[in-house]
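Take this structure first; my questions come after.
A single protein chain has been omitted; all remaining protein chains appear in their positions.
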Amino acid sequence: MSMFSRSPWILHYDGSSCNGCDIEVLACLTPLYDVERFGVVNTGNPKHADIFLVTGSVNERNIDIIQNLYGQMPDPKVVVAVGACACSGGIFARAYNIQGGIDKVIPVDVYVPGCAARPESIIDGVVQGIAALEEKRKKRAS
Amino acid sequence: MNTAIYGLLFVVLAPLFGGLLAGVDRRVSARMQSRIGPPLLQPFYDVGKLLQKKTRQVNPVAGPLLLGHVIFMAATGALLLGGTDLIFVAFVFALAALFLVLAAGSANSPYSFTGAERELIVLLASEPFFILMMAGVCKVSGVSTFGDVLAYPQWVAPQLPGILIAFLIVATIKLRKSPFDISTSHHPHQELVSGLTTDMSGRLLAYVEVAHWYESAILCAFMVLLFNRSWPIGLVAFGVAYALEVLVDNSTSRAKWQLVLRSTWAATLVLCGGNVLALFVIGR
Amino acid sequence: MDRTTFLARIEEYHMGGWRLALINATSAMSTEEQPGGSFDVVWAFVKDNAFEYLREEIVPGDEVPSISASFPAAFLYENEIRELFGINVTGLNVDLGGQLYKTAKKIPFSPSAIRARLEANAAAGIASASPTPPAGPHGAAHAASSPAPTSAPTAGKTA
Amino acid sequence: MANPLTLPMVRRSLRNLVARPATRKYPYEIRPSFGGARGKIEFDVTTCNYCMLCMRRCPAEAIRVSREDRIWSIEHLRCIACNVCVEVCSKKSLSMSNQPRKPQTPADGVDGQRPGHEEWHLAAPDTTGAPCPDAETPAAKA
Partner (left out) sequence: MKRTVIPFGPQHPVLPEPIVLDLILEDERVVDAVPTIGYIHRGLEMMVERVEYTEMGFVVERICGICSFMHGMGYCLSLETIMNVEVPDRAKWLRLIWAEISRIQSHLLWLGLGADAFGFENLFMHCWRMREEILDIFEKTTGGRVIHSVNRIGGVKRDVSDAELAAILVRLEELGKAFKKTASVFATDPSIAHRLVGVGVLSPEDALSTASVGPMARASGLATDTRLGGANLYDQIDFQPVVETAGDCLARVAVRLREVEQSIGIIRQAIDKMPKGEGLPLENRPRGNPAGEAFTRLEQPRGEVVYYVKANGTKYLERFRARTPTFANIPAMIQLVKGCELADVPNIILTIDPCISCTER
């Protein structure tokens, strides 16, 4: 196990979510779930982050923001789409201003289903994200 | 050349000490928030990861400046234990901190820049304290190097009560603890995102972390200096001070910069200035 | 719409200490009288537990005066109906210049945009509301449940 | 009014320090879910009569039913777990499991389908069907 799997720092961005998944992401940080046990820190700063947690789907206006944040994150990095909206657009896929899931604009490594995704699912998703991070690091190193 | 070896030992061991301290801090803080918290060695994992990550250079000067920040932090401790004049050490300490301000100020992000401005403010607030502390220690002991003060047969602390109290206040700034963590914070949920370090990534951020470990170790050495007759007591005193900082960190909100400036200046002027002035008046 | 009597009535609400609760527009699809469709705009006010509204029928291109002189907070609603419905609101105190929502498609709630979407749905075989509104029940329900567009302020329902 | 010397949080911090942390050590410690919790949709192909009501009522358009091809499929990444399909199903072919679906990676997509896609078909209209061999079976995924 390398340092990467022990220190995944996350960046959370709310695409156009209903808040449900956002508050569950925040709930993961709080005493009952406490993801800091895995070394996870919610950095709030793309330049420090390893895992990009996106909730909500992509609309015209936040395409640039999501790509920008993703671009600012230094390699290696993974994207975890949290909740039905981020995975596929969910119930809002047919709203006129919605383009669809996060994978329309950036590559997604882990999809966390649910509406809203439960904290347990989010933790599972982050753990899978760590595995993906480790693979990317190995690829980079070789 | 015993003292030079102490200096070298500091350069090697201080990061271990500082990192471990940060690990204990994070775990204790988590427990105070009724969480379990990260593993004890988490700060080392973080820095190890940052060193492996790709570094994005925002400009050509930030890297060298941050390297300077680490080197001068290490040098401060090395010079202190290596037997350099105490006042000089205080100046090098300030210089080391200035490198960080310059590095953050060189980035073009407004958060980073505002963080640098705030760091400069707290630097102005805290540096006079260290100079006055050194002046006080020199005045009491009559000698001017770390080794000589430790060899001085009497306690210096009882004659420096004001400085001891002010130390607690200024250490809050230096250890980046709430309520005085206005320029950057370990819990990055503030108006300036991550303040000073907003634009730093990968290796550069690792430098800042390591420099901070040195900084904690230097503060510990200062505490030992104040409790000159027995270094275990000095260590315990630092431990108590650190525990208090963690407790206060978890029990207060972040202050605004005006209050930080006012309270540190008040502490420096009234407590330290008064203490040193009293020494001169009584000593005469 | 009569601009002066409308603004005078709005000012009455202001002087009476009412709070602006809502400005809402609804696109009505094209009818024979209004081939370009029309808008049904409601200005609603609240005082204690009373809820009242003014209602006007607006034809695309009509000028709608801003009520921000009486109710400064109206700017958000007015910018919204301008941006989403394309209603020509004039004299705003804060003009966000179409930057409030910045939707992918301009003026997405206008009758023509709705019609275009519904026709596209019908062409793609997707179940959705019909592009032509049902004339009978729609008109009847409208008249039964709401005051005529030019009538005096009426107390609405509070639920 | 606030007295500058009282810091009411100090006592709580100290008490927490000695008390047991509130953290539930997920994934090592899993709380049994509440009976009525909505997790993921489960489908029993043997009773389905392809009435298409679930598809018509699904607000997220996650369910697709084709009478001609005898396909019943669901996009789990799009499902919002609202329970409507379970309520309307006259044959009780659908049920709601209490456990949420595990996170998916792009590699989990079978047959070029998106991850989270599950489908069942009957070979001929009158066979009482088992899941199609190439489709992922719900048992393997759960």
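For this structure, a couple of remarks:
All chains are identified by letter, namely A, B, C and D, in their written order; residue positions are counted from 1 within each chain.
Heads up, the rule we're going with is that a contact is a pair of C-beta atoms (placed from the backbone, for glycine too) under 8 Å apart; a residue touches a chain by one contact, two chains touch by 3 or more.
These numbers were taken from a predicted model, which means no experiment stands behind them.
Across the entire complex, contacts from the unshown chain go to A, B, C, D. If you put the hidden chain back, the residue from B:Q159, B:N250 or B:T264 that touches it is B:N250. Listed residues A:I51, A:V80 or A:C115: the one in touch with the omitted chain is A:C115.
If you put the missing chain back, the residues of subunit A touching it would be 11-24, 26-27, 30-32, 42-46, 56-57, 59, 61-62, 65, 69, 91-92, 94-98, 115-116, 118.
Counting over the whole complex, subunit C has residues 17, 19-22, 24, 26-27, 42, 44, 46, 48-49, 51, 53, 71-73, 75-76, 96, 99-103, 108-109, 114, 117-118, 121, 126-130, 133-134, 136-138, 140-142, 144-146, 156-159 touching the chain that is not drawn. For subunit D, the list of residues touching the undisplayed chain reads 1-9, 12-13, 22, 34, 36-38, 57-59, 80-84, 87, 96.
Methods note: only the chains that are shown with their structure count from here on.
Taking the mean of the C-alpha atoms as each chain's centre, subunit A and subunit B sit 35 Å apart.
Each chain gets a centre from the mean of its Cα atoms; for subunit B and subunit C, those two points are 61 Å apart.
Our note on geometry: subunit B versus subunit D, Cα centroid distance of 51 Å, whole angstroms.
Shared interface positions of subunit D, defined as residues touching 2 or more other chains, are 21-23, 25. In subunit A, the residues that reach two or more other chains under the touch definition are 31, 34, 37. Interface residues of subunit A facing subunit B in the complex, by the touch rule stated above, are 2-4, 6-7, 9, 30-31, 34, 36-39, 41-45, 47-48, 50, 72, 74-76, 137, 140. Residues of subunit B that touch subunit A in their complex: 26, 30, 33-39, 42, 45-46, 48-49, 52-56, 188-189, 193-194, 197-202, 205. Against subunit C, the residues of subunit A that register as touching in their complex are 59-61, 96-97, 99.
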